[in-house]
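A single protein chain has been omitted from the complex, and every remaining protein chain is retained in its original position.
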Amino acid sequence: MIRVGILGATGYAGQELVRLLLQHKEAEIVWYGSKSYIDQKFSDVFGNMFRIVDNICMGEDMDRLAAECDVIFTATPQGYCASLINEEILSKVKVIDLSADFRLKDVSIYEEWYKLTHPCPQFIEEAVYGLCEINRDKIKDCRLLANPGCYTTCSITTLYPLVKAGLIDPDTIIIDAKSGTSGAGRGAKLPNLFCEVNENIKAYGVATHRHTPEIEEQLGYACGKNVTLTFTPHLVPMQRGILVTSYAKLMPGVTSEDIKAAYEAAYKDEYFVRLLPEGTCPETKWVEGSNYVDIGFKLDKRTNRIIAMGALDNLVKGAAGQAVQNMNIMFGLSEQEGLRLVPMYP
Amino acid sequence: MIRVGILGATGYAGQELVRLLLQHKEAEIVWYGSKSYIDQKFSDVFGNMFRIVDNICMGEDMDRLAAECDVIFTATPQGYCASLINEEILSKVKVIDLSADFRLKDVSIYEEWYKLTHPCPQFIEEAVYGLCEINRDKIKDCRLLANPGCYTTCSITTLYPLVKAGLIDPDTIIIDAKSGTSGAGRGAKLPNLFCEVNENIKAYGVATHRHTPEIEEQLGYACGKNVTLTFTPHLVPMQRGILVTSYAKLMPGVTSEDIKAAYEAAYKDEYFVRLLPEGTCPETKWVEGSNYVDIGFKLDKRTNRIIAMGALDNLVKGAAGQAVQNMNIMFGLSEQEGLRLVPMYP
Amino acid sequence: MIRVGILGATGYAGQELVRLLLQHKEAEIVWYGSKSYIDQKFSDVFGNMFRIVDNICMGEDMDRLAAECDVIFTATPQGYCASLINEEILSKVKVIDLSADFRLKDVSIYEEWYKLTHPCPQFIEEAVYGLCEINRDKIKDCRLLANPGCYTTCSITTLYPLVKAGLIDPDTIIIDAKSGTSGAGRGAKLPNLFCEVNENIKAYGVATHRHTPEIEEQLGYACGKNVTLTFTPHLVPMQRGILVTSYAKLMPGVTSEDIKAAYEAAYKDEYFVRLLPEGTCPETKWVEGSNYVDIGFKLDKRTNRIIAMGALDNLVKGAAGQAVQNMNIMFGLSEQEGLRLVPMYP
Partner (left out) sequence: MIRVGILGATGYAGQELVRLLLQHKEAEIVWYGSKSYIDQKFSDVFGNMFRIVDNICMGEDMDRLAAECDVIFTATPQGYCASLINEEILSKVKVIDLSADFRLKDVSIYEEWYKLTHPCPQFIEEAVYGLCEINRDKIKDCRLLANPGCYTTCSITTLYPLVKAGLIDPDTIIIDAKSGTSGAGRGAKLPNLFCEVNENIKAYGVATHRHTPEIEEQLGYACGKNVTLTFTPHLVPMQRGILVTSYAKLMPGVTSEDIKAAYEAAYKDEYFVRLLPEGTCPETKWVEGSNYVDIGFKLDKRTNRIIAMGALDNLVKGAAGQAVQNMNIMFGLSEQEGLRLVPMYP
């Protein structure tokens, strides 16, 4: 059994980790870490866990964590994970960080977009960006994993094969993304109140959202040059789900078949990526509760653009699910262990 | 492997059966029956099942069903299951009926409340009412199982131990129930449109709802005499979940400890019934996607009444989950097989 | 023009007062009071008011308020209004209090249920309970008006005529109430987050909710004796709306016609009370945004009970609308001025 510690277990992503790991045959949660609820029963914080989890929330004693765990998940605010790790910790325990601390290779871009000084830039180089379908080989042996963001996973999975195959012009990429409200976390903030979110839709972080450089960096690897794109997130009155609607100019002569072939080359054997029949638009409800990304596309012949769409559950494939998938890869388990979840409908 | 046929697989309850059985280790669905979608791919009807279920929807050939299945679930309209079965069918295959056809022992009450002539009253006697926690022993050997309704499961589970222990006056029982909209089915009806249900709450079927006699009959068994009660269902703008708030006069001298003791006597070893700490009110969100019933209560000393509350997921413990639980009992499997579902939150 | 001051203008009820008064021909808001947003533009707090309200939020200078206003609405926490008023203030300006400070005539009951020491019990006697349809005559000349609570308005309006006419047994009254989330206010609290409220229903304050004694007091006046009842509120995933489903035993021989006659005697000339055709259940959506209370009922002959139901918009008839209606009465205006609002659907 893999002994798991979770820091930030009482956020939405942390709690989803708990839900998934409880159904995982090879893992056992031994540490429910939560700054805000130390010494309280985990199931008093999340009533759904009543009689399922009896544990008490604990603090962040990294020495004990490193000694008692095989892997630590950090579902914590930006800068927090980076402030905890050091060579000794990493020599004893693997770390899967759900924050952004190790996602960007260029520390100056991290510090510019996140307005933070990075506490341990020396580990950035070794950290592996954990988009499983793209970086599987590097993930296998890593000890510090940067779990991708929710918007990013959806955007990159949707666009990577097209950029890599040179089918679209990267300079024309526009990503219009829509997210459920759990992506905003469980903090008690006025804009996330039911009465503010319900019956409402709005864009936010326009031209400044922190997931932008992460998408640009990864798509840059796909085409071997810098990519600059427009990314606009929106808040939608639903709990879970991200839908990405992305737009780009097709390169001359590119056909629907070319697009299909590029997607199939990339994903035909991937369990967690579902390529929808042509003309079918993905819906967030079809992946709710599961680790799938659904991808669909349509060519707009009148404008020679592609509209490429992806949908996932932000708490699963966009956070906790992918983190478990990464753990499975890092520990040599079946990649699907604990993640063969049938989406719940309705 | 138990070979399972489902009639009505393309309703919400039918589809939930599919979701649950796909995660069941000892069962295999061999027949996806659906009158409305014959010859269509099941995953074209429910996009969440894309690449998970490849089967085509089929009709209702009972001879083939009886030959090819070990058990048939009928998630079909009232009167339909009763029109299909006969001695020969029942001699070959077990039937778990999610409709109301075999729930009421008195056929005249069935015909009065459902405005239908019962096509095969001769099987009513043998049918077992499948509220697992109460009728487990009878369920084991039955071949025709009447799976309880969603409101009923929640109401009876909440009140049965109190009535049985003589702690409340059955003549004073009032049940005010609230249900998510999936309980209304997937038919394209105006009152179930998003714009009609959203931002709205209303009672319906006041003093006439068909689940009333079913609750009365079962509570009658608990106290050994006829029970007549008031039951009022409400439609709530959510997908899943039933909350029952029930009221009754306490018998003289009854204390909070008595109530607790009665609940514990009934449910302390039950995996799927969670007795909440005193004063905690159950919430439908805490059981979403799972087979749990959460029960809480409060004494109102000023009026000498108890307010007893139960919450469940209408599609799981209120329909498909309990049906699978019954199947497990009927086939001698672990009762929890396929049903160790951690509630999804948020 | 009536010069209006509002304290607590940046809560949901306060903002609704603004919405209504902006459409009122004889009133002008001269003071937007808000402790939390002093010196900020009101329209920065509520984006819907952009270019409609240019005012800045101000504090609570009671001397200036008394000098510059004809009436002050206090949409403030319990105890706050009572801490501000005194004989001098009341001699200069009328006060309409949307909190509970002056609703209960027995100060000991107030202090028991609200866990507060009442700062000026000497004004309780003179305060008029502003349920317009019942107390219209007393409201006319009052200078201190206690605006009823949202649950209370709905409960009392639904039950008062039946209790008064002696058609039901007051000792058997049970009120099961359901409220939209705006009733919980605009404070940034975890239980009111979208992800906590959405897809959820729960009871709260069972047997202890503060609106209970207010309902009991008023129904006590109706029948001339003490009334003790059970009141259970529930939180529903919608913004606005209260539905009350109330239950009581009918007195011997009472018929449907008797009930109808009692309601008509009470409300047939009331503009804001709509008696629905028999058998029609009120829905909160039908009154959204308006000052109506819709009332329906059904007799349950099997149990000799009545199920009496009322629906209103908690921010309008349950708060700001009734407050404006009271202002209209107090200032001798048409009672409907500013309140002829057609419910918005969907």
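As written, the chain order gives the labels A, B and C, with residue 1 at the start of each chain.
Just so it is clear, a contact is a pair of C-beta atoms (placed from the backbone, for glycine too) under 8 Å apart; a residue touches a chain by one contact, two chains touch by 3 or more.
These numbers were taken from a predicted model, which means no experiment stands behind them.
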Checked against the full complex, the residue among C:G8, C:P170 or C:G289 that touches the missing chain is C:G289
Sole touch to the unshown chain from A:P161, A:G183 or A:P282: residue A:P282
Against the hidden chain, chain C presents residues 12, 15, 19, 22-23, 46-52, 182, 199, 239-240, 274, 276, 280, 283, 285-290, 294, 340, 342-346
Across the whole complex, the chain not displayed is touched by chain B residues 12, 181-182, 186, 188-190, 192-199, 237-239
Omitted-chain footprint on chain A covers residues 174, 176, 178, 180, 195-196, 198-204, 206-207, 228-230, 232, 234, 236-241, 243, 245, 247, 281-285, 288, 298-303, 305, 307, 309, 311, 346
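Here is the rule we use: only the chains that are shown with their structure count from here on.
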Field rot_deg for pair chain A/chain C, CA superposition, rounded to the nearest 5 degrees, holds 180
CA centroids of chain B and chain C: separation to the nearest Å works out as 39
Cα centre of chain A to Cα centre of chain C, whole Å, reads 46
So, in whole Å, the Cα centroid of chain A is separated from that of chain B by 37
Residue ranges of chain C touching at least 2 other chains are 195-196, 198-199, 237-239
